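What follows is an incomplete set of chains from the complex, kept in their original frame.
Chains here go by letter, A and B, matching the order in which they are written, and residues are numbered from 1 within each.
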Amino acid sequence: MAEDKKTPQLDELEKGPWPSFVTEIKRAAVKSPAANELLGLMERSYEDNKGHWKHGGIVGVRGYGGGVIGRYTDLPEEYPNLKEFHTMRINQPSGWFYSTKSLREICDIWEKHGSGLTNMHGSTGDIILLGTTTDELQPTFDEFSDAGYDLGGSGSDLRSPSCCVGPGRCEFACYDTLDMCYDITNEFQDELHRPMWPYKFKIKMSGCANDCVAAIARADCSVIGTWRDTLIINNDEVKAYAESGMNIQRLVCDKCPTRALEFDAINNELTVIPEDCSRCMHCINMMPKAIQPGKEKGASILLGGKSTIVKSAFMSWVIVPFMKMEPPYTEFKDLMYRIWDWWDENGKTRERLGELIYRVGMGTFLREVGLPPVPQMVFRPRANPYVFWQEEEINK
Amino acid sequence: MAKIDIGPPDYKENLPPVIRENYGQWKYHEKVKPGLLKHVANSGDELYTIRVGSPRLVSVDFIRDICALADEYCDGYLRFTSRNNIEFLTGDASKVEPLIEACKAKGLPVGGTGNSLSNIVHTQGWIHCHTPATDASGIVKAVMDDLYEYFGRDDLPAKLRVAMACCLNMCGAVHCSDIAILGVHRTVPTIKHEILQKGAEIPSLVASCPTGAIRPDPKNKSVALKDEKCMYCGNCFTMSPAMDIMDPKNDGVAIMIGGKVSNARTAPSFSRLVIPYLPNNPPRWPEVTEAVRNIVEVWLKNARSGERVGEWVERIGWERFFTLADIPFSDKCIDDYIFSRETFRTSAAFKY
């Protein structure tokens, strides 16, 4: 048992103004022997410059293929309570909104069945319950299910979709991110809970091009709010900004990437050249009282985002420039099913969607999934003439 | 048996009253001061958001603490942000300052809004993962302690988004961050033949290597490594525990900078490697905190208002950045992977 070990290095991390995770482990350690041993194991890692966890094994709960990450220490003799120290991923509510009642329920269940340590939240968005034993998994899940919570994703499945705060608080939201996230997560329960694909798949929803959930970088499918018509300028409010001393020319117009804004400094009037605006959100961010997205709202669908393993990091790219985004989100769901079918049929093991499209080519992908090619899909056309012609395009 | 596939709880039941009443009816917002946003609805209702830092790795007691605050000041509701901060939401202006005071009293930093440093998105590290090249929570704590003032100030040139991932899997999605702190291995995996001989899937292991460094070795029912082709990504270790890549003497941290995600002004962009290696020196990783601070300070000193780190560097040129930041440039910074060619300077125009 490691209970009495000193943890001088960790203790050092209780100093300083930023709230300390070490303090949190210590708080949990009061009630949980596993959390207590985690202090020792971490101190050991700090001494060794090395993690002390083994390659995970497959553990889970009935009816699910994912949602639990098996974890075992490589020092089970010294830290018997960490012999099994699995995490559970609990699917968060849209936009990470909670009532304290609901949060307290989570705390109570987890204190009972696990280490009492959590991540609020995991990088994908789940509530991460950090550390419990194999035996406790099912009882923990059962109680969560009773409390209205379900598992998130892990393995080669859909991961818990996530979304920005959207219409919950933000005037920029071009569609209802919270609702869409909730709706599609329910639609895709089977995909989320039963891994059956070549690899993981992530969906993230941002209400506008500010992309506050980093969808473009972190999701295989990035749904980013936009509008199809022209942004709306309220010149009374423009005047107010100008009179308050804002340098509109320099801060707003000169930084518009397409130079689509003209400021008349004499009358304090701002106009936009509609066909030049690329809807980047900059001017709206700078003058939220004076400029608004247009009226014909919806979202762009981008595909392919992921981090660096294997073929480099990819950011998602435009695949549908504009889609109305309203319940029941049928067009979006249909597209997802088509894409998943295609990926499932063509992808190699552990090949993310973006890597597959890169490998076989966008042309092939578009044809086989049935999407029309549009110039919005590319920054610029190809610099090589290596075109593939289709049977029917050739003179016989 | 418990119900399965019930999906997440309905978000609508978790919305505070002021939001329920003004859902989708927000008119504009103001960034009142660091950590405080004010949103105004078409109805005239006001919503105050108080943003508060969190270590993310928290105990249930921590959650109970913030629940107590939310009960007292916010009708019993709160939310978390996409960067793991806590947001207290209230429609009642009179609650704002008392709440801020209460947070401070509890040691919860208020800030992270507007042009400030927000929380560091990060990962498991030595706390829970099997592939880390470094710890995550420890470095994050050390860096946030060091840069603490910038969380509470919103007069930086632009938002500052730092992320940390403890291995190349990049669960912290560091690849598009203003500053990315990344755990890296630097030596080839040690092959544990006895594990492979027990029946790991050799073909999929061979296929997992991005550079083709792993070859089947049918004689030994194992695999062999072309050392010079390995760039220590660890993907083979993710596939199989037989490819042990931990090396306490050589694992450490790389720094990448200049990424961004938003589409505002400039397109989203990747972070780029400027420091290939710093040693693991727990508990406070002084080399790492110093390197990050240096980059932040050079940016503060030289960037124009409105310029994210990457926007600033792209304006002045990466060659100038290395000079200004006094960071040695090495062959390690030059890409030699699939898309390398697009980074080569195919132009005779450059600065010194």
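Operating definition for what follows: contacts are C-beta pairs under 8 Å (C-beta built on N, C-alpha and C of every residue); 3 or more make two chains touch, one makes a residue touch a chain.
The structure displayed is predicted, hence computed values, not measured ones.
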| item | value |
| --- | --- |
| Displayed chains are single representatives; whole-complex counts | A x2, B x2 |
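Simple rule for what comes next: only the chains that are shown with their structure count from here on.
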| item | value |
| --- | --- |
| Whole-Å gap between the CA centroids of chain A and chain B | 13 |
| Touching residues (chain side chain B, partner chain A) in the complex | 1-11, 13-15, 19, 23-24, 26-29, 39, 47, 49, 53-64, 67-68, 70-71, 76-82, 84, 89, 107-109, 121-123, 125-132, 135, 137-138, 140-142, 144-145, 148, 151, 165, 168-176, 204, 207-208, 210, 233, 235, 238-241, 246, 248-249, 251, 259, 261-268, 270, 280, 282-284, 305-306, 337-339 |
| Residues on chain A engaged by chain B in the complex (per definition of touch) | 9-10, 12-13, 15-22, 24-25, 27-28, 35, 38, 42, 45-46, 48-56, 62-64, 69, 71, 85, 87, 91-104, 106-108, 110-111, 116-121, 123, 125, 130-131, 141-143, 145-146, 148-150, 160, 162, 164-165, 167-171, 173, 176, 178-179, 181-182, 185-186, 189-190, 193, 209-214, 216-218, 224, 251, 255-257, 280-282, 285, 288-289, 307-313, 315, 348-350, 379 |
